[in-house]
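To start, the structure itself, in structure tokens.
The complex appears here without one of its protein chains, the remainder shown in place.
Up next, chain A:
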Amino acid sequence: MNDTSGLGDDAQLITLDVNGTSYEVITAPRRTLVDVLRHDLRLTGTHVGCEHGICGACTVLVDGLPSRACLMFAAQAEGARITTVESLADADTGELGDLQRAFSDHHGLQCGFCTPGFLMLAQGFLTERPEASKEEIREVVAANLCRCTGYQTIVEAIDACATARRAQRAAGTEETSCN
């Protein structure tokens, strides 16, 4: 294993809960969460675009809320639930989740570099606000940068996913009431 941990005398042992798995990591205090996710845990789906919190390519969920993993030290994430893009597909079958399918259907990605950040941003937002309108979705999408798509298809993908989830829930409720 090559040494990318930047360990010094001040190395510390931390425990990170990522996608429901508990990891013990020995790390230097100055290492960011995104570097530990990518280079120590080898979860390279989360990307680094600016390292100053603007572009959002590194967006992950911290206790369910979209957060910039480049602006947090890994040690600060101890005790929190971290969720990354690797969690979105079915763990057993690899089948894409509904949000991922919507991005593909609407061509909401081209080079794919910003995509994990947008997926996690949308996943966190729709969980918090399932009734979001397209305009609200656009506002949230404006939190991250994409250089390929012009954003329209990202907004459409998230809106389509939100609409489908609402329809599914409504159908589920109906079914329940019929029973």
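Everything below uses one rule, namely that a contact is a pair of C-beta atoms (placed from the backbone, for glycine too) under 8 Å apart; a residue touches a chain by one contact, two chains touch by 3 or more; residues count from 1.
Simple rule for what comes next: contacts and distances are computed from a predicted model.
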From "Succinate dehydrogenase/fumarate reductase iron-sulfur subunit", "Aldehyde oxidase", "Carbohydrate ABC transporter membrane protein 1 (CUT1 family)" or "Peptidoglycan glycosyltransferase", the hidden chain's UniProt protein name: "Aldehyde oxidase"
Contact partner of the left-out chain, one of A:Ala11, A:Ile54, A:Leu71 or A:Ala164: A:Ile54
Touch with the omitted chain, as defined above, among A:Leu65, A:Cys111 or A:Ala170: A:Cys111
Option touching the unshown chain, where A:Ala11, A:Leu71 or A:Leu96 are the choices: A:Leu96
From A:Leu119, A:Ala132 or A:Cys161, residue that would touch the chain that is not displayed: A:Leu119
Touch list for chain A against the chain that is not drawn: 1-6, 8, 28, 30-31, 35, 38-39, 42-52, 54-55, 57, 84-86, 88-89, 94, 96, 100, 103-104, 107, 109-116, 119, 138-139, 141-155
